[in-house]
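Note that one protein chain is taken out, while the other chains of the complex remain in position.
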Amino acid sequence: MAGGGIGKGRLEAFSDGVLAVIITIMVLELHAPHEAELSALLEAGPAFLAYVLSFVFIGIYWNNHHHLLHSVQHVNGRVLWANNFLLFCLSLVPFTTDWMGENHFAMWPVIVYGLDLLLAGVAFFLLAHSLIRLNGEDSTLARALGSDFKGWLSPILYIGGIAAAFIHPYIAFGIYVLVAAMWFIPDRRIERLAGRDR
Amino acid sequence: MAGGGIGKGRLEAFSDGVLAVIITIMVLELHAPHEAELSALLEAGPAFLAYVLSFVFIGIYWNNHHHLLHSVQHVNGRVLWANNFLLFCLSLVPFTTDWMGENHFAMWPVIVYGLDLLLAGVAFFLLAHSLIRLNGEDSTLARALGSDFKGWLSPILYIGGIAAAFIHPYIAFGIYVLVAAMWFIPDRRIERLAGRDR
Amino acid sequence: MAGGGIGKGRLEAFSDGVLAVIITIMVLELHAPHEAELSALLEAGPAFLAYVLSFVFIGIYWNNHHHLLHSVQHVNGRVLWANNFLLFCLSLVPFTTDWMGENHFAMWPVIVYGLDLLLAGVAFFLLAHSLIRLNGEDSTLARALGSDFKGWLSPILYIGGIAAAFIHPYIAFGIYVLVAAMWFIPDRRIERLAGRDR
Partner (left out) sequence: MAGGGIGKGRLEAFSDGVLAVIITIMVLELHAPHEAELSALLEAGPAFLAYVLSFVFIGIYWNNHHHLLHSVQHVNGRVLWANNFLLFCLSLVPFTTDWMGENHFAMWPVIVYGLDLLLAGVAFFLLAHSLIRLNGEDSTLARALGSDFKGWLSPILYIGGIAAAFIHPYIAFGIYVLVAAMWFIPDRRIERLAGRDR
């Protein structure tokens, strides 16, 4: 158990707060149509679709963050900043979601959305590894993340999606949905190992 | 007590955060009138009425969520996602409230508002049952929810309200108010049983 | 210690969340001027003044809420709803603040702002008394609130302020500032008694 070590409670509380605000303010970008007709609502369809995808992604990050922090005892300054970097990447999601939804999944917005997800994936990787470095290679966390299959596949898929957007943005969107679907089931490896240890 | 079991503290904290943001950002849709006259304020009446109803509904969901989680010890991945689904349904409330209020309780907005409430009711049902599945049929929660009268009546009333909106949206609105009134008193069954057990 | 009794932790957490959002989203109504001149900033002066007053009021309510809940052990359904009613009154503060600031402290906005504060004061009174009813007349809280001088003076001052607004809204504004100044020092009575008991 290396490092000075400060309590993880406030890190979780602050992250919960930021993620709760991110996931909720996105709905403010879904402007209610001025007309009361169903057709007016359907025009908000692409923006709604982008909202659903981003809600699922933030939900996945919250779940994974929950699992990641659950299995560690200590955090330090490096972890705080890796966490802040992750929150920064995710704080841009309402912006990229809005741009993508408003422009009906046009090429550049879909690319920038994918770049943001890619950056968030890198930030999560940095956070996980700063936690392993602090809590030791033998920790529950290190063993659980040992063969982090999904963690490696996601950035490859994001890069593939971004490249595919130059052919057609809908292919990129389909790949992002695939990544979300892959992560939808929370990481049972950590949950199982944590259960075994206690 | 089946399942791996992870702490419920962060689930509550995250839900509190999301519900706190939802209940508060709705007021941002209540745009202050540009004129300083009382008549200008009265024009915001329908939007205000929609806000009050939604505030009460989110308050009810928070209270029921509080009671639901209070009586369980463990959550798992399934519970996390059932909870996320509930939060998603409720995150749309500011949108549907704004659409309904701005359009002075026109038919389609009132129907969509009811559909959102119906969906949230289904999500709460799924959350309750994923908790019972994890914590056992003999748990305090399972016994308390045993004859979940209001839980069954609410969706029937929502569907009735949605159907009634095709006759006149005000009937639907009246039925939604009725459901809110019915739930206003928090579920004393759980509270009473929890008190008896300790 | 009457009543079923459920944990107060989540009530505090939810209230903290709602008050944190209320106090912060008010700044969204302070629209940054489009010009980069200092004169453009000064035009936002009345809106800024209204923001400062409301920030202080929400801060006072948070402090008093902190002290109120600190000295009790249990909450029940009645307390939850009294608390929700208080949060509802305070959730309207961003709206009334915006209306008052945008209209440079005109009569009706100043009256409605005072009515909202009056309503919040009533809600706090109801919350305090539902807590006393649950925790007993002999509780630390009941003794501390025994001669609740400021709690009785505030509504009288609000009503005086609202009446004075019909003469000139600036008099009403001055009275609201007076109430804020009176409450600025947190209620040391509870703090002192709580310290004495331990």
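By letter and in written order, the chains are A, B and C; residue numbering begins at 1 in each of them.
Convention: a contact is a pair of C-beta atoms (placed from the backbone, for glycine too) under 8 Å apart; a residue touches a chain by one contact, two chains touch by 3 or more.
Just so you know, these numbers come straight off a predicted model, no measurement behind them.
Peer 1: Can you list where chain A touches the absent chain?
Peer 2: Looking at chain A, the ones touching the missing chain are residues 4-7, 10-11, 13-14, 17-18, 20-22, 25, 28-29, 76-77, 80-81, 84, 87-88, 91-92, 94-96, 98-99, 102-103, 106-109, 112.
Peer 1: Considering the whole complex, not just the chains shown, which residues of chain C touch the missing one?
Peer 2: Within chain C, the residues touching the omitted chain are 12-13, 16-17, 19-21, 23-25, 27-28, 30, 32-38, 41, 52, 55, 59, 62-63, 66-67, 70, 184-186, 188, 191-192, 194-195.
Simple rule for what comes next: only the chains that are shown with their structure count from here on.
Peer 1: Taking shared residue numbers divided by all residue numbers at the interface, is the value for chain A and chain B over half (same) or under half (different)?
Peer 2: Different: fewer than half of the residue numbers at the chain A-chain B interface appear in both copies.
Peer 1: What angle, rounded to the nearest 5°, describes the rotation that places the Cα atoms of chain B on chain C?
Peer 2: The C-alpha superposition of chain B onto chain C needs 90 degrees.
Peer 1: Where the centres are mean C-alpha positions, what is the separation of chain A from chain C, in Å?
Peer 2: Measuring from centre to centre gives 37 Å for this pair.
Peer 1: Chain A to chain B: how many Å between their CA centres?
Peer 2: 26
Peer 1: Residues of chain A that contact two or more other chains, please.
Peer 2: Residue numbers touching two or more other chains: 17, 20-21.
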